[in-house]
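Below are the structure tokens for one structure; questions will follow.
The other protein chains are all here in position, but one chain of the complex has been omitted.
Chain naming follows the written order as A, B and C, and within any one chain the residues start at number 1.
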Amino acid sequence: MQKRTFASDNYAGVLPEIMEALQAANNGHASSYGADEYTAQAIEKFKSHFGDDIEVYFAYNGTGANVLGLSAITQSFNSILCSELAHINVDESTAPEKFTGAKLIPVPTTTGKITPEEITKRIIRLEDQHHPQAKVISISQTTEYATVYSIEEIKAISAVAKKFKLLLHMDGSRICNAAVSLNKNFASFTRDAGVDVLSFGGTKNGLMFGEAVVFFNRELAKNMKYIRKQGMQLHSKMRFIGAQFNALLANDLWKKPAQHANRMAKLMEEELKKIPSVKITQSVDANGIFALVKPTIIPELQKEHFFYVWNDQTSEIRLMCSFDTKEEEIRNFITKLRALSNA
Amino acid sequence: MQKRTFASDNYAGVLPEIMEALQAANNGHASSYGADEYTAQAIEKFKSHFGDDIEVYFAYNGTGANVLGLSAITQSFNSILCSELAHINVDESTAPEKFTGAKLIPVPTTTGKITPEEITKRIIRLEDQHHPQAKVISISQTTEYATVYSIEEIKAISAVAKKFKLLLHMDGSRICNAAVSLNKNFASFTRDAGVDVLSFGGTKNGLMFGEAVVFFNRELAKNMKYIRKQGMQLHSKMRFIGAQFNALLANDLWKKPAQHANRMAKLMEEELKKIPSVKITQSVDANGIFALVKPTIIPELQKEHFFYVWNDQTSEIRLMCSFDTKEEEIRNFITKLRALSNA
Amino acid sequence: MQKRTFASDNYAGVLPEIMEALQAANNGHASSYGADEYTAQAIEKFKSHFGDDIEVYFAYNGTGANVLGLSAITQSFNSILCSELAHINVDESTAPEKFTGAKLIPVPTTTGKITPEEITKRIIRLEDQHHPQAKVISISQTTEYATVYSIEEIKAISAVAKKFKLLLHMDGSRICNAAVSLNKNFASFTRDAGVDVLSFGGTKNGLMFGEAVVFFNRELAKNMKYIRKQGMQLHSKMRFIGAQFNALLANDLWKKPAQHANRMAKLMEEELKKIPSVKITQSVDANGIFALVKPTIIPELQKEHFFYVWNDQTSEIRLMCSFDTKEEEIRNFITKLRALSNA
Partner (left out) sequence: MQKRTFASDNYAGVLPEIMEALQAANNGHASSYGADEYTAQAIEKFKSHFGDDIEVYFAYNGTGANVLGLSAITQSFNSILCSELAHINVDESTAPEKFTGAKLIPVPTTTGKITPEEITKRIIRLEDQHHPQAKVISISQTTEYATVYSIEEIKAISAVAKKFKLLLHMDGSRICNAAVSLNKNFASFTRDAGVDVLSFGGTKNGLMFGEAVVFFNRELAKNMKYIRKQGMQLHSKMRFIGAQFNALLANDLWKKPAQHANRMAKLMEEELKKIPSVKITQSVDANGIFALVKPTIIPELQKEHFFYVWNDQTSEIRLMCSFDTKEEEIRNFITKLRALSNA
């Protein structure tokens, strides 16, 4: 499929620089399972962004990174509070429950973000043996509505976590888009804002495969190597994950695809706003737009530009931009949408 | 590390043809999670080897493929009989137990292979609620001792499975080496010999990442898509797994690396046999050699040619050849070993 | 503690008739694990109430019965829809998640009951590998608010289950109170109303220990003996569970304690209604009353009559009556409450 779509940022392929890094790493033998120089260098790159006293474990995919990270910081009688829309709550089958044994407590949201107030209401019956014991708050940055928590919002959630001795997990499958949106470095809205464990996403920002679990408290990672292997997320030819992150985190390469994707989303937003029958439903903070369109035009619109209908009832659609979205594609989409809307 | 080693076939990199296939697949957008043309073509390739009425699910790694396949055919009160040396028994942490809930029953072996007689002895207390209920026999082809089951041996194990209404699973992380060793097509020693579920390995035969779970009885796969997602083994940019298998299974590409690796092992065997103090312990059927050497020479020998000591007590070493092992490396190794042995 | 309380019906002891049955069963040797005559007779008693084509498995407690029953009818990638207040959702630690691997989907409720409309809204994304697959609707009869579903309400929920090919589970830890409340036989609001699997509670109706899982579709129970053993719920001296149910289900003994408890709740309701500052919040259908009282009087009131505060925010209290609640205790409680309310 040559055509680019607004379906998902994982429909896009691999950044050329990442492809080159993979090529370059395909050079002779390398120790397997992470004992190679590419992996070592990639970890150093993470340290240059987050500080030295961290632990980094690579995994295959976002679900793997989330579930491994949550496994490392929970026991099976615990609960994990997260947005009712969280990827871990609705898009990872029952992997979190099956692997951790813990319960996910959905927190209601209209913006994708969860609030200290709504979280606090659900931290109940601590020390009561009959009730799942709250242990983790998990937030997504960007959220599933492509909104972005401010640093202050994250700190406020971290304060709740600290108050009740919980840990703060961040699903950062689109963390690069968030960093670009906030125009801040990674550490500012993760470790400095009180995050304990982070899933650092690569695939949605131009990698072929590979995500990272980053621990800002090394003690929390003490069993992580066993958890990762048990979680079927330990790659033998690890150098090929290491090499990708090595490239992505060097020379601000990570910024380029995220900036482009976010910019394309802004363009899309601006154009959509000009169409009276379209209503944008969420703040366009990063690379996704959610909008209400006339239900009748959706099938026709999808013929040329694939995207997902987020909510059948309201005919809310989701338009994701990626590192390779072209201005022209957006303009074509808008033209078509306008034509259909006026029909 | 430029130097090639005899440590493991996963120290080797990626076949050039596979690298090209990855490059070629990096072309525009593709539907994610397996709904792309590369994946569809790869499945067709599997069907050309195994027949049309199969189900193929791609996974990230060998542990993932094994555990997913076993999960699909067991319930948590079952047991799985396998060699005491089986990768699932000793090298996959507790992933099989954790994910399936089932018990692994180790069957003793001196050759890596397990026999109908020893298996049958352990199929006990069927229908007894107190005892784990035998459900699967799992064999590795090639075995962990790099030996290869003959078709007749597999059929004999399959007969045991059928007799007791068990299923037969094959861990084929090195299935290409086995096929080359037997000089038979894949189907002959898998589906035609009674195997129900197969882990078809790619990474050890020159892929970057990716394995396949192949079901010869489609009914057994009916929940597999959920099990794979739950098992954190569903890749978003699946085309990059599909493209690799597509290339590997086309035009007998798979044969080339396996033939080379096996041939290098044969060469190593021949040369080792000429050294009186060395004793080869297992039949060299594929790409690994197990041999007793003088314990005192091991550290010196490992300085230039890394390999693993398989058994500290007996100073048995394991030498694995891979698709990129060079004759010269073997000759250098032999020269060094001879020198040390004579010292 | 001689004093009776309104804390829970499991604060009460054992019915004298049950104690006699236990004594009578303590007579020589009996085969263990359920192969005894008492257990066989108890199963016959269940068949006399529910029909012959059922399967009955005894367990130790309500959590055990619920979790075993749910395990028998789910796979780990499934979800179970239940009231947000359901015992399985809030009072069984994470036993349901840990043991089944499945996800519990909370359905909002103000009465303890869940409705076809709210259930249906949450049966989404069937066949979508990323999302937990809805498989079971679980309702509690009586509910956690001590309300009772009418037969029609249950049939309406069963219709939803059938429409989406789900199964209907009932947590009947207080099923005797429900039967007395409806003045119907057990079958009428369980199997005849479309329930597939029932946890039949004993302990809260005067047994010492023991619950039963009843399957109205025998096929669903085909692995139940293994699931029960694995779930640590198989009693060795099973005759002592069998003997209790044998007595409870004979000669309508089960009605007596439930009728008394329900009657006492009605008396409590009538008396509470006479106190202006008290507001009863739920329909008093069975043996529990939920009421708002002045928060300031609770500590004083609890000094003599223990009960639980159900909701701190609203000062809603829960008053449970049991088979041995005395009229005099209710009158004393009311007198005290009236005095404190007027102070």
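The rule we apply is simple: a residue touches a chain if its C-beta (ideal position, glycine included) is under 8 Å from a C-beta of that chain, and two chains touch if they have at least 3 such contacts.
Treat the numbers as computed from the prediction; the structure is a model and nothing was measured.
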Visible chains that the absent chain touches, using the contact criterion stated earlier: A, B, C
Candidates C:V67, C:M170, C:V214 or C:L248 - the one touching the absent chain: C:V67
Of B:N10, B:S32 or B:S76, the residue in touch with the unshown chain: B:S76
Contact residue for the chain not shown (choose from C:A21, C:V197 or C:L234): C:L234
Sole residue of A:A42, A:V67, A:V213 or A:I227 that reaches the chain not shown, by the stated touch rule: A:I227
Chain C residues touching the omitted chain (full complex): 1-5, 7-8, 10-14, 19, 22-23, 25-32, 36-37, 60-64, 67, 92-95, 98-99, 203-204, 208-209, 226, 229-237, 240, 324
Touching residues on chain A - with respect to the absent chain: 33, 75-77, 101, 129-130, 133, 223, 225-230, 234
For chain B, residues in touch with the removed chain: 76-79, 90-94, 97-98, 101-104, 106, 129-132
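Everything below uses one rule, namely that only the chains that are shown with their structure count from here on.
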Chain A and chain B, separation of their C-alpha mean positions in angstrom: 33
Between chain B and chain C, centroid-to-centroid distance (C-alpha), Å: 51
Distance between the centres, which are taken as Cα means, of chain C and chain A, whole angstrom: 42
Chain C, residues touching no fewer than two other chains: 76-77, 101, 129-130
